[in-house]
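Missing here is one protein chain; the remaining ones are kept as they sit in the complex.
On to chain A.
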């Protein structure tokens, strides 16, 4: 990253436009131009001022484009050029932004230098774009407020379709005040109207969750692009269809599809008869605001700040499905082999080999088994097939690597250690067999026989057998899963587990175990993937990845990124890095026999990725093949939080090569995002952790170079503590995490349920409060005091100890001093002590001496006592304080500033003698912001940076002289981030500061300091 940090804006994407290989996206007031082939950002244009972009309207010849939003529009010319054989475009702003007197819902080109715009009061304005002049304004008779609208240029007029607050779409011609007709039927606000006059099709979407498809109910012979047609025709509702579980925001009509997008993050593809063809989840549960499509692709922009490209083939070519007809008897178990042939174990005690090329069974191996209870397992490379029965008869086969595929029998033997209860391959050479009484035998082949490599002992449990097994690359360490969800780790030569990880997965046990690069990765039927670290033979729990499907079975790739499983009856393939479902097949649940593989194959000149699934249904062998390029959506811009970010801390690496953002929000996620510019600017969430409720605060403490303690807290009285390490592995920045504490004041749901037995089941009178803010204060080596400001007015203290091999977290006291919700806290050093400030909803500010009065040996003394007192208390703002900052000026002097709901900033200077206030000066400014002040930061040279819900960032300067304290306006700028919740200073020089404001999205910008 070159020294000045570039401008970054991530917020709702409210407008998109596709031009072949190029896509335009409206992100805040900036138009972004992306190349779809390289995913690169080609250009940004500041198209509007202080206003989001809601539409891009190119002229017919594609040489000009209107960019509009709110009350503004501007016009850019489009320069087309060639990059190799690809057409690329460049926008050249030409006109505007022009500010109209009302909100614009739709704009169209009517002539070469003339446009028509529909306002929110149902007025059509016609502008001459070269003279930048309003020519006419036509008012409709019905000028109630509109939520949406659509303009269609006719040969002799402009057709207006107006979506009202209440249920009706009113259609009129611009030149006439009297409406032509109303489309009645919706039961809520009309959010969007699309119209294709050639197809005589109108599509509306609404608050009422429905999509309506309207068409002519009378036959009119005049062409649909004339006023005459619209004067005579009548339209009615042809189809009323439901596909979304929340409000439907927009729709689009392509050659043969209707596409709708909604608040539920779903894209629905419909045919013109209202039949649903396909549904796709696209934006991490965030609302989808915008869409555009051409012949091949759909592009959507969402509330999670992402821009996603979807191949349109997904609607009609979702996989190839076939029933494989072959004489396979009554198949019981099926698996893919290395060469993607199929081995089938049937009820006739046969193992069959189905050749996929020849589409037939080419071999049948009779097994001589005694028991009908059979076990079958394939080695990790899928070359070796082991089949055993409960009595111990074992056969091992191998598929040939070259030439005609055949199955070769390697082993035929009888194991003599009692009833065989489970059998799993660990890697490619070891077969892990569990028999009666928890005896685990690890076998390897030797000639036609097997030999015992080692024996282990499985601890007592009910259903005492294994569910999965893994082995490390040195064949020294084994990890197995049992039916209670535990993972046991063994080392060759020792019978008992060297370590047991309790209850890693639910009661069905782990479904797969992978040991790799000093780590263990397990999957389970509890919807999670768990990571453990094995460095130096100590096992550390690192993290859990929560998936939105219950049954996670196994990885389909070598990088543990593509995982498959079941969501009830639907087979799911999921991409972990991109957090998206790749494939969904309703095949009937994971209890049937099934298998899946992933592979790359050449398709014409390109390579594409495929997923192939086989499963048994009604004794038939079904096969489904998915070409991912045809069905998988791809991010052009990565998403992040789907709702407001409440708290954020940035970390700039020392060499400024990259930046990390740690943020928590209303979407209950804590995210660590990495920004770097190595291959063009890129922003992606490297780690995501979930809380039970909204996250209100994150605080960090530097432990070491690139290693931090991360504390987050919020709703449902929850605090989580992690150690985060920023790593650079093979030139790729990654984040490693170790989860240490997940604590709820009133216990976790599980603990509470458990308690119900002995606790009377009456009403619990205590509210579950929210933790509003938190501070981490180091008190000793590896020892921290954590102070939590809570919504029930209590200040809660916790003691946290952390060292390499142990950590502990325990409550250390409650201070009941304030009477209302404590909103914000701040710590700073003063007289070499840690000072804590607490601020409330009533404008109170209290100063606490942490070092002398609240640190651990003292706290015990205060537990549940009411007499811990601040050394100084004052009231500044008229109501809630939403931001605070403070610093030491000298050994005796402190300056602090508070910003509140009353849109005022209070700056106070205080002189303390022995922690008693001896002098106070203060000033208040209430015209720097017109809404809640949510961020405040002191910079050098007496500068104060403040921000607010009003989307302004103000720089001011305080001065202390003989007349007292004053605070004066220096400069102000606007941010595109709505609902700003705070500001974080990333770095500061003598000339400027780079800051990040966050709220509904985030923006990184430079603020110049006065000379």
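By definition in this document, a contact is a pair of C-beta atoms (placed from the backbone, for glycine too) under 8 Å apart; a residue touches a chain by one contact, two chains touch by 3 or more; residues count from 1.
We take it that contacts and distances are computed from a predicted model.
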| item | value |
| --- | --- |
| "Rab5 GDP/GTP exchange factor", "Vacuolar protein sorting-associated protein 35", "Putative tRNA (cytidine(32)/guanosine(34)-2'-O)-methyltransferase" or "Mediator of RNA polymerase II transcription subunit 20" - which is the UniProt name of the missing chain | "Putative tRNA (cytidine(32)/guanosine(34)-2'-O)-methyltransferase" |
| Which residue of A:6, A:50 or A:216 touches the chain not shown here | A:50 |
| Residue among A:586, A:680, A:964 or A:1010 touching the omitted chain | A:586 |
| Among A:17, A:770 or A:796, the residue in touch with the chain that has been omitted | A:770 |
| Touching the absent chain when the full complex is considered, from A:792, A:814, A:984 or A:1003 | A:792 |
| Residue numbers in chain A that touch the chain omitted from display | 12, 14, 49-52, 70, 99, 101-103, 120-121, 139, 142-145, 147, 164-166, 187-189, 191, 207-210, 242-245, 247, 249, 263-264, 266, 276, 278-279, 281, 287, 289, 303, 567, 570, 584, 586, 763, 765-770, 790-793, 820-821, 823, 841-843, 878-880, 882, 901-904, 926-928, 930-932, 949-952, 969, 972-974, 978-979, 1000 |
